[in-house]
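There's a structure below that I have some questions on.
Missing here is one protein chain; the remaining ones are kept as they sit in the complex.
By written order: A and B. Residues from 1 in each chain.
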Amino acid sequence: MIDDGLSDTAETVLEIENLRTHFFTGEGPARAVDGVSVSVGKKRTLGLVGESGCGKTVTALSILKLIPSPPGRIVGGSITLSGKEILPLSEVEMRDIRGKLASMIFQEPMTSLNPVFTIGTQIMEAVRIHTDMGRAEAREIAVEYLAKVGIPEARRMMLQYPHQLSGGMKQRVMIAMALCLKPPLLIADEPTTALDVTIQAGILRLIQDMQAESGTAVLLITHDLGIVAEMADEVAVMYAGKIVESGPCISIFSSFVHPYTEGLFKSLPGRTEKGSRLYTIAGSVPSATGFPPGCRFHTRCPLAIEKCNLEEPLLVEVGGDHRCACWVRAGEPA
Amino acid sequence: MIQYIIRRLLLSIPTVLGVCLVTFLLFNVFASPEAVARKQLGKNPTSEQVKAWVSAHGMDKPMFFNLDTDKGGHVHAFDSRFWNHMRELVFFQFPESDYLHEKVGDLIKAKIGPSLSITIPAFLLSILITLPLALFVAYYRGTYIDRFALFICVILMSIVLLNYIIFGQYLLAVVFKYFPIYGYDFGAGAWKFVLLPIILAVAAGLGSSVRFYRTVMLNEVRADYVRTAMAKGVSEEGILFKHVLKNAMIPILTVTVLSIPFLITGSLLLEIYFGIPGMGNLMINAINSADYPVIRTLVYVYSLLYIAGSILTDISYTLVDPRVTFE
Partner (left out) sequence: MAESHLKIAVKRIRRDGLAVAGFCVICVFALIAVLDMVPLPRRGVSGVKWNLTVLDAVFKKAPEKSYSPPLAKKGILNRKEFTLTSRHLIGTDNLGEDVLYNALKGVRTAFIIGIVPSLIAGIFAIILGLLAGYYGGWIDDVIQYIYQVLSSIPGILLLIAMLMVMERGLWQLCVALGVTSWVGLCRLIRGETLKVKNMEYVEAARALGASDFRLLFRHILPNVMYLVIIEMTLDFSALVMSETVLTYIGVGVEPGTGSWGRMIMMADRELANAIWWNLTAASAFLFVLVLAFNLFADALRDALDPRLRGDL
């Protein structure tokens, strides 16, 4: 939640409260998302940060209820999208929402587009599902958005197949497809991870431009702190299925609190003195079927005390809207 | 496209020649002409009879090059077993059957019809039935319907075609007398003789076909682009019938188009059991009577069919998959 005059529900596009998404496998339940609460407001970008396997993507997929249903299931919590409660909706009702109230773009543009249809067809499909526009109208919208995302010769490009485009262009197409119906929320799951560094900046800037134009709220999922610094207004740090720290981006970057966040920052090569060893967080991310008791990070934490092994810490305000869940650094809730 | 076809055809010439060479070696080097003669002539032929047979079939000529001078004083270097063999096949001057005393070419022409009258309807019917079934099962993937259907498929697959034929023929033709047991009628009357074979052929292939198509489709369902389509709000039907089906056609076509040329060869078992005078029958009889001219011609023809099939398959790829071009 952001307490700067924008916290009335009219301006909160996405509100997730205590979301729990578990996977039921042969080896026991994997609690991939275990009590996550975040929110994103209009025209704001929330950066969801964490290493691979911490549950960021599962959180994102849960919003659109795209969790593969055996073996996964949303077991608790609530998700509200533009005031609409998502979890009780049926599959048919969800199809209305997907693409219209919230859109998602994925990490691998190479495989995320259907190889046997032209990109024009695929964008038009999104339009025609949610409106009753005819072909011609839908085509115009598709061309318009292709141009908006910076694809040259948009009308000619409509007839191209995905394999004829570069990775960066494919991702632009994905963005066009995601935004052509002007959804209030865009979920971007590692949108630039699979792209060349030189292309990354262009894509990120595109997202920012589109956001400025339509006021879209953006949930940006990434493991790259550099991207977060550039794009996010608020940040939430995830570890082992839980949010361990959240708050305004500036606050987190200048005065991080949680030992895990500290570890993430210390691991950045830029922060290390030339010639000395690179810092790594000891240990490795626990598997979702076997989280340690108490604080999930305590087995790797240099500050761990007795209590960390016994009880899970709760998110405590440490200043402004900055929250942290750590017995040592943040203490008890007031 | 024409260029591509011509290029492929040219490239397959070495393969065809290889096939001719292999058949030649098999029947001349590995199995001696005398042994074949003995088999042809039945019980205990005398050595003169064997010699005469071998001579009449040109099998006593030298293997590769004929350097004898004949009466006129000429040398026909290429009048040898190998070159005669190659010449026959390559120029489509098919020889005469030992057993049936007709030109193999004519035999083939006569027997293609009956074979096709079973294989083509069976092929089409099979696709018409199994594809929708597979789509249906893919729609209900993960549910009990899916697992039940899969189990049934495995059971159906575990029954040999031979069993389908024997039990099917016995129950439906002998006991219930729904169909004639045996025989064939050329022309319009053929349909009642081919119905049961067609039904049995489709039934026998049902299990493995449905399972295969289901696997292909479920493979596509796991792809990233399906996740994207779902995120756009495409319905389950839209995903299966539009997105998945078109992508699934690529591997499905590989298998189906490749089998089209072999529709000509006919099913051995079906033709034997139902007395259909088709290509399969021709082949079996040739094998049983060691009718070498027929066998080597058929092998040659079949290899041509296989090459035609693979060229057809590659062409069909380019039609379905925009990523594939003639290269």
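Here are some notes:
In this text, contacts are C-beta pairs under 8 Å (C-beta built on N, C-alpha and C of every residue); 3 or more make two chains touch, one makes a residue touch a chain.
Computed from a predicted model, the values in this text were never measured in an experiment.
Touching the missing chain, out of A:V13, A:A30 or A:M157, is residue A:A30. Summary of contacts with the chain left out: across B:S209, B:T265 or B:S316, the touching residue is B:T265.
In the complete complex, the hidden chain is touched by one of B:I159, B:V255 or B:L319, namely B:I159. Residues touching the missing chain, restricted to subunit B, are 14-16, 18-19, 22-23, 26-27, 30-31, 35, 151, 154-155, 157-163, 166-167, 170, 174, 265, 268-269, 283-284, 287-288, 290, 295, 298-299, 302-303, 306-307 (touch as defined at the top).
Here, only the chains that are shown with their structure count from here on.
Spacing of subunit A relative to subunit B, judged by their CA centroids, is 54 angstrom. On the subunit B side of its complex with subunit A, the touching residues are 142, 223-225, 227-236, 238, 243, 246-247, 320-323. By the touch criterion given at the top, residues 64, 66, 69-70, 91-92, 94-100, 103-104, 106, 108, 111-117, 125-126, 129-130, 161, 163, 174, 177 of subunit A touch subunit B in their complex.
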